[in-house]
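Every protein chain but one is kept in place in this view of the complex.
Letters A, B, C, D and E mark the chains as written, and numbering starts fresh at 1 in each.
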Amino acid sequence: MPTINVQFFEGRTTEQKRDYAKALTEATVKALGCSPASVDIIFHDVKKSDWATGGELWSDKG
Amino acid sequence: MPTINVQFFEGRTTEQKRDYAKALTEATVKALGCSPASVDIIFHDVKKSDWATGGELWSDKG
Amino acid sequence: MPTINVQFFEGRTTEQKRDYAKALTEATVKALGCSPASVDIIFHDVKKSDWATGGELWSDKG
Amino acid sequence: MPTINVQFFEGRTTEQKRDYAKALTEATVKALGCSPASVDIIFHDVKKSDWATGGELWSDKG
Amino acid sequence: MPTINVQFFEGRTTEQKRDYAKALTEATVKALGCSPASVDIIFHDVKKSDWATGGELWSDKG
Partner (left out) sequence: MPTINVQFFEGRTTEQKRDYAKALTEATVKALGCSPASVDIIFHDVKKSDWATGGELWSDKG
C-alpha cells in the first residue's frame, strides 16, 4: 500500500523507468507519509496501435 | 474522461482495433454526451494461456 | 471475453448505464464477431475529486 | 497518456489528493518529458477491510 | 508480488472476505512458491447496476 499502475507508450528505457520509479516513490512518501517500502509501482508499456484517443489509434496520428 | 480498458484474446489486427476504437468512441459520445477527444481506449491483448474460465485455461479448451 | 472496464465521472443514471452497456456490447459484437453473452462490462464511477488531469483535480476546475 | 491509477487506503483528504496529484504530475512530466495536460491520475480509495496482505485483512491487523 | 485484484458483486461480508483472502493467499503460496507476506489482495465491490453481461445490467436480470 499504495499500489500505482502506470500506463504509457512503450519505448521508455530501463534507465528512464528506474529514475521515474524513484521519483514517483519519493512523491508518494512525501505526500502520504508512508514508508518507501510500502510503495509498489507497476509499469505497463502500451503500443501506440493499442491506444486510441478521439476514436483514432495513436499509431495513425500524423 | 472516460477511460476504457478492453481485455480480449490476442489476434486482432490493427485494422480491427482501428474500427473497434472508432465504434466504441462513437457509442460513448452518443451515450454520455462527451466530446470524442475526451475518450481514451486502451486495448490489452491477452494470450489464451493467460485467461481461465471455469478453472481451465482457454488454450486448453478443445 | 472480452472484458471492458469503463472509468467515468460519477453521476450517470442507471438508465444511461443500461443504454450505454447495450451500445458497447453491440459495437463489440459487430467489431469482434463474438457472442453478446461473452461481453462483460464493468462501470467505475469516479468522483471529480479523485481524477486529475494536468495536475489539477476536476473538482477544482472552474 | 500516461494514465496513472493509484490504489491506497481510504482516509486521504481532498487537500492531500490535490497536492499528491500535483506532485505525481510534476514527477511524470520531468521523467517522461510529456506535457502536464497529457497526465491523467485516478485515485482509488480502498477500505482496510478490502485489502489483504499475507492473507490477513488490514482491518484485522492490530 | 503478486498482486491480485478481485471484482465481484457487492454484498460479501467482512467475514467472507477474511476467509476468502486467506484461501486465495494459501492457493497462491502453494502454486507460486512465494511467501505469504508478498501476496496482496484487493477486493472491489461492484453493484449489479454497474456490471453488464450480454448487454444487460445484472440489476435488470430477472
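By our rule, a contact is a pair of C-beta atoms (placed from the backbone, for glycine too) under 8 Å apart; a residue touches a chain by one contact, two chains touch by 3 or more.
For clarity, every value in this text was computed on a predicted model and none was experimentally measured.
A.B. asks: Give me the visible chains that the unshown chain touches, in label order.
C.D. replies: Counting the whole assembly, the omitted chain is in touch with A, B, C, E.
A.B. asks: Touching residues of chain C against the unshown chain: what are they?
C.D. replies: Against the left-out chain, chain C lists 3, 40, 42.
A.B. asks: Using the document's contact rule, name the residues of chain E that touch the chain not shown here.
C.D. replies: These residues of chain E touch the chain that is not shown: 1-9, 12, 16, 19-20, 23-24, 26-28, 30-32, 46, 51, 53, 58.
A.B. asks: Could you list which residues of chain B touch the chain missing from the display?
C.D. replies: 7, 46, 49-57, 59-60
Criterion: only the chains that are shown with their structure count from here on.
A.B. asks: When the C-alpha atoms of chain A and chain C are each averaged to a single point, how far apart are the two points in Å?
C.D. replies: 22
A.B. asks: What whole-number Å value describes the gap between the mean CA coordinates of chain A and chain E?
C.D. replies: That pair's centroid distance is 25 Å.
A.B. asks: Hunt down the residues of chain D that sit against at least two other chains at once, touch-wise.
C.D. replies: Each of 1, 3, 7, 24, 26, 40, 42, 46, 51, 53 in chain D touches at least two other chains.
A.B. asks: If every chain is a node and each touching pair gets an edge, what shape is that graph: line, ring, star, complete or other?
C.D. replies: Shape of the chain contacts: other, as it matches none of the listed patterns.
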